[in-house]
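I have a structure I would like to understand better, so I am pasting it below and will then ask my questions one at a time.
And now, chain A:
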Amino acid sequence: MNKTALSVRNLSVTLQTGMGLARVVDSISFSLQEGEILGLVGESGCGKSITAAALMGLIPSSAGIVKSDQIMLGDKNLARLSEAGMRRIRGNEMSMVFQDPLTALDPVFSIGSQLSMVLRRHRGENRRQARRSSIEMLERAGMADSQRIMQSYPHQLSGGMRQRVLIAMAMASRPRVLIADEPSSSLDVSTQARILEQFGELGQRFGTAILLITHDLGVVAQVCDRALIMYCGRIVEEAPVKSLYSSPAHPYTAGLLAAVPRINSAGVQRVRAIPGLVPHPADLPDGCHFAGRCASADTQCRTLVPGIQAADGRNSTHLQACHHPLPSASHED
Partner candidate 1 sequence: MDGAPSNLDPARASTIYANFLAVNLYDTLYRYKYLARPYELEPNLAESLPQISADGLTYTIRIKKGVYFVDDPAFPQGQGRAVNAQDFVYSLKRHFDAKTQSQGAWLWQKRIVGLDKWKENGSNYQQEVPGLRALDELTIQIQLTAPYPQLIHTLTQGFSAIVPREAVAFYGKELAVHPVGSGPYRLLSFNNTAAVMERNTRFRQEPFSLESEGFNPNLQSGYGLQQLEGLVPPFMDRVEVEFIAEDAARWNAFIAGELDFVKVPVSQFDQVLQSRDPPTLKPSLASDFHLQASLESGFVHTDFNMADPRIGYHPDRVENARNKALRCAIIKAFDWEKRNEIFYYGMGQVFAGIIPPVAPEYDPDQNKIAFARDLDAARLLLQNHGWSAENLPELEIGFTSSVTERLMFEQFRSFLAEMGYPQDKIHPLTFASYGDYAQAYLNREVMLMTIGWTMDYPDAENTIQLFYGPNASPGSNSANYNNEEFNRLYRASSTMQASASRTKIYREMNRILIDDCATISGISRRLILLWNRKLALLPDRSFLGGHFFRFAGQRENRQGTKN
Partner candidate 2 sequence: MRSIVQQLIHGLLLILGVTLISFLLMVWFGPDQTYTLIGKNATAAQIAEVRHQLGYDQPFVRRYVDYLTGLATLDLGASNSSGEQVTSILKRTLPISLALMLPGFIIGNLLGMALGLLAAFRRGTWSDRLITGLSVTGMSISFLIIIIALQVLLSTPYGLNLFPVRGWQVDSISSYLTYVTVPTLSLILVTLGYNTRFYRAIFVEESSREHIVTARAFGASPATLMWRHVLKNSLVPITTRFMFSIPLVVISGSLLIETYFGIPGIGKVSFDAITSGDQPVLKAVVGLTAVLFVLIQFVADFIYRAVDPRIA
C-alpha cells in the first residue's frame, strides 16, 4: 500500500493583513500516502493552519488569494474544482478536525442531528439510516452510551468527548484525507494521548491519510511517520520522524528540537529557546527567512532563497532547505 492520497504542488496563499499583503504560504509542495500520518510542524503563525484551510478551500476570495499548480486528491485536482465541487469533497473525501472542540460544534443543534446532517448530505441517507450509522460511528469512536450522546448538546459534553465526536464526524464518510489542526492542544494530557491513539487506529483501519498540524514535536514523535517543518510559510525540512529527530539538517529544526525538554541519561537537559522573534508575514526578510535568527547565517542566506534538496548523509527521503545544513549526526558517532 503506497498509493498517494494527496499531492500538493506549489501551493501559495496571499492574505490581506493590517500591514498589507502577506504571502503566508509560499509555494509549498508535499505529498501524502494512504494510511500515512504526516506531521506539519511549526511555531504559531508560520502558516500551518492557513495551509490546511487552503487545502480545504475554506479561504474566501474576499480574504485572500490561493494559488497552486495542482492539489491532487486521488485523481481529482482540487485546484481546478468549483466551489460547488469542493463542497462535495469537504467532509466527504477530505475532512478536517479543528483545534477547539468547544466552539467547533453548533451549540443549538444536538450531536445527533449534526452528525446525521453530514451523512445525509454526502451519502444521501435518509433520517433513520443516518441516525443508525451515526450511532455506529460514535461507538466505533469508542463512546459507550452513544444513545445519550446523540441527544445531548455540545455544551453538555466534555472537551475530549466533543473532540471524539468531531473526529467521528470527520471519519463518517471514510475520507481519503483527514486534516487535523492541533486536534489535541486544547485538551488535557491524558485525553490528548487517547485522541492521538485514535488517529493511529483510524489510519490503520480505513487507510485514511492524516495531515496532523501541530506545534508540538512531542506529538509528532508519538504518532507521525513523517514530518514537514514549516517556517514563515515555507517548508524548511521534510523527513521521516526518526531521521528528523536523530539528525536534523536545518538549524531551525535543530532549534525546535532543542526547545523540547527531554530527559536522558545526562538528566534533565536545559531548554534552549530560539533567539529572536518570528518576523511578521507582511515584511519578511529576503533570502532565507530564518537568517535573522540563525547563528550560521551569512550574506548568501540574506540574499538567496535556499531551494529544498536532499540532505546529504541522510536517507533519500530526508529533504532540507538551508545553504549551510547541519552535518549528519550519523557521521559523528
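With respect to how the candidates were assembled, all candidates are chains of the complex that A comes from, given by their letters.
Heads up, the rule we're going with is that a residue touches a chain if its C-beta (ideal position, glycine included) is under 8 Å from a C-beta of that chain, and two chains touch if they have at least 3 such contacts; residues count from 1.
None of the values given here were measured: they were computed from a predicted structure.
Chain contacts in this complex place chain A in touch with candidate 2, from the set 1 or 2.
Put simply, chain A touches candidate 2 in their complex at residues 56, 58, 62, 87-92, 95-96, 98, 100, 103-110, 117-118, 121-122, 153, 155, 166, 169-170.
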